[in-house]
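What you see is the complex with one protein chain gone and the rest in place.
Labels run A and B following the written order; every chain starts at residue 1.
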Amino acid sequence: MFVRNCWYVIAWDHEIPPEQANGKIFTRTVLGEPIVVYRSAAGFVALADRCCHRGAPLSKGRLEGDNLRCGYHGLLFNPQGQCIEVPGMASAPAKACVKQYPVVSKNQWVFVWMGEPEKADVALLPDNYSSGSPEWRNVPGYLHYETNYLLICDNLLDFSHLSYVHEKTLGGSTAIAQSRADVTEVSAPGQRGLRVQRQVSDVPPPPSYQRIHAFKGLIDRWWDYDFLLPGTLLMKSGGYPAKGNTVDTGEVELHSCQTLTPETENSTHYFFQQGHRTGQGDSELAASMFQMLIRAFDEDKDMIGAQSARLALAPDFKMFPLHLDSALTRFRRLVDREIERDSLPMSTGHDHPAGDGDGQNHDKPSPSVAPARACATA
Amino acid sequence: MFVRNCWYVIAWDHEIPPEQANGKIFTRTVLGEPIVVYRSAAGFVALADRCCHRGAPLSKGRLEGDNLRCGYHGLLFNPQGQCIEVPGMASAPAKACVKQYPVVSKNQWVFVWMGEPEKADVALLPDNYSSGSPEWRNVPGYLHYETNYLLICDNLLDFSHLSYVHEKTLGGSTAIAQSRADVTEVSAPGQRGLRVQRQVSDVPPPPSYQRIHAFKGLIDRWWDYDFLLPGTLLMKSGGYPAKGNTVDTGEVELHSCQTLTPETENSTHYFFQQGHRTGQGDSELAASMFQMLIRAFDEDKDMIGAQSARLALAPDFKMFPLHLDSALTRFRRLVDREIERDSLPMSTGHDHPAGDGDGQNHDKPSPSVAPARACATA
Partner (left out) sequence: MFVRNCWYVIAWDHEIPPEQANGKIFTRTVLGEPIVVYRSAAGFVALADRCCHRGAPLSKGRLEGDNLRCGYHGLLFNPQGQCIEVPGMASAPAKACVKQYPVVSKNQWVFVWMGEPEKADVALLPDNYSSGSPEWRNVPGYLHYETNYLLICDNLLDFSHLSYVHEKTLGGSTAIAQSRADVTEVSAPGQRGLRVQRQVSDVPPPPSYQRIHAFKGLIDRWWDYDFLLPGTLLMKSGGYPAKGNTVDTGEVELHSCQTLTPETENSTHYFFQQGHRTGQGDSELAASMFQMLIRAFDEDKDMIGAQSARLALAPDFKMFPLHLDSALTRFRRLVDREIERDSLPMSTGHDHPAGDGDGQNHDKPSPSVAPARACATA
């Protein structure tokens, strides 16, 4: 069960180049649905990657201008998913079509809308500003998990694990686990999620910070992030000299955009970047920060994979809730609430957060989303 | 669900040599049933490859003359599947036996009968004449598919895919997909299947033809095949100079025998050859034709595997029927009808095609099939 009326990141935009290298057409599965994505003259196109004829993947076909031809029997589909040609027939049957998904890109992330197309609203896109900004530098990353996405949400919603899982990478002090995070509901219009804030004092700087600023004494560290549906982390974090530290003057401030897209019930796409201000550090900094991040995220993946394997052996296992689980408990409730909302008939006009918005969270021209076509057979 | 009262090819005869190399005994699974096949003085023997004692595969045992000894505890079985010796017992229990399958070979294919043994009738064997004839040359092939066999039947029943899947091998022109095939029921006695005929005019010769005859101009191509239960293609095909083509004089004529044997619901054995007349081409022709065929069949396998994976994600998917699906739609109905017939009690004497025959389709001495023994415990 997944929240459907949501934007899900399906790709970094560089994964879908304007010219498909050696004829490959991008395909990825989201919420169990294989989706083919390509660029037309009018922008990205996202269609069900399963020909309505006999189920072959359209991504094994070829692009002909803005249209996509199935590589099995040659049916041709336009960017709306309508079949416009069947070889050997004077005209294609009107009902022959594949599902079209609303698709937009924003700051290097390409999003598809998995719910009712008429509800697709760009006001619900997350503010992943550091990805697309010349003021920030980062290396975009992708990991594939063989686990349910909620276990990874849990991980991102509770940084007490930094003290243990990332003892030698992002963490470095048990003080993180010993501190308590403030968890509040995100209240901005169009936003559904939690704000998590945490601060620790008088801790050693983690190795990752030292590449940006070589602290000599103890520092105070802080994390301030929104964790939004379906599973997007937008985080400012940093460190500055601790109260008694008179040797250091500089500070570190980072911005990170991370998001989880369920592939199936048991596998997840993970897109992420953590950036620093342009001009900071040397020319190798972005690459070396990325290597540290990958190392840390492999630590997570290793632990979460092991946890997932344990849970698979014990279907009746119930987690033992502790104070540190506050954010993840609330987030799981939020997910359940939205899944329930998804199941309500549209005509009831239930309070959808996007409907409340006045658009004020658009701080720059928004990407637009073309109206999607219904396909009865898709 | 499979048609049971049918001959299924279990092997090329060269896969079961008279002398088993390094003691290996041939085994293959058909319709989910593992079957061991070996040669006795009286011909091929096919037995359930599962000892009645504790289920060990007999194919891991050893041949002792015409008998087969289990390699686990030494039970000895005769070619009828009767256990004739249990080490340490004065005599073997009368009920100890394994199922014996009717087995015949014809033109290099070894067939087993998977239904009621008393219905096994050599008149139902397909006329795979080019495999065993000195007038034809070919290289026998085998592929293993990880897909249900009906998806491969679909492929063989509709050659419109030649234009797309085999654009660079067997196809070469979209005219094939644009043409329409004639589909009629095979009416000869003892034959259950469809005849499919297709012709296209003024197309370039495909690369495969050029090895036999180097056409310089456009050609007309034709395919004429029977597709018989359970999944056997017997095809004449060829090409000759198109109407306006005055530069070429020769023509190409091929004969192909291909058959699908379900291993399980999700995997299939594929036996095939495509032959040309002896004397045509150079000494390398058969080998190079085989390489082209393998390349083309890998293209099919790649596409059908991808289709199968897509369908596995969408159990409710219904194919969208088009005119080009006529043959496969009718064949699937034929399969369903025969599966239903299989389930009728034998005593009703329902109209089995083999029972109708007058044997006229035997154009040469038929192989004979020894009466099979029942085994209550098998």
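Assume contacts are C-beta pairs under 8 Å (C-beta built on N, C-alpha and C of every residue); 3 or more make two chains touch, one makes a residue touch a chain.
Predicted model only: the values in this text are computed from it and were never measured.
Within the set B:Thr29, B:Asn107 or B:Gln199, the residue that contacts the chain not displayed is B:Thr29. Contact with the chain not shown here comes from a single listed residue; of B:Cys6, B:Cys52 or B:Ala306, that residue is B:Cys52. By the touch criterion stated above, the residues of chain B touching the omitted chain are 29, 32-34, 49-50, 52-57, 60-61, 69-74, 86-89, 93, 95-96, 377. Within chain A, the residues in touch with the undisplayed chain are 154, 158, 160-161, 163-165, 174, 177-180, 302-303, 306-307, 309-311, 313-314, 317-320, 322-325.
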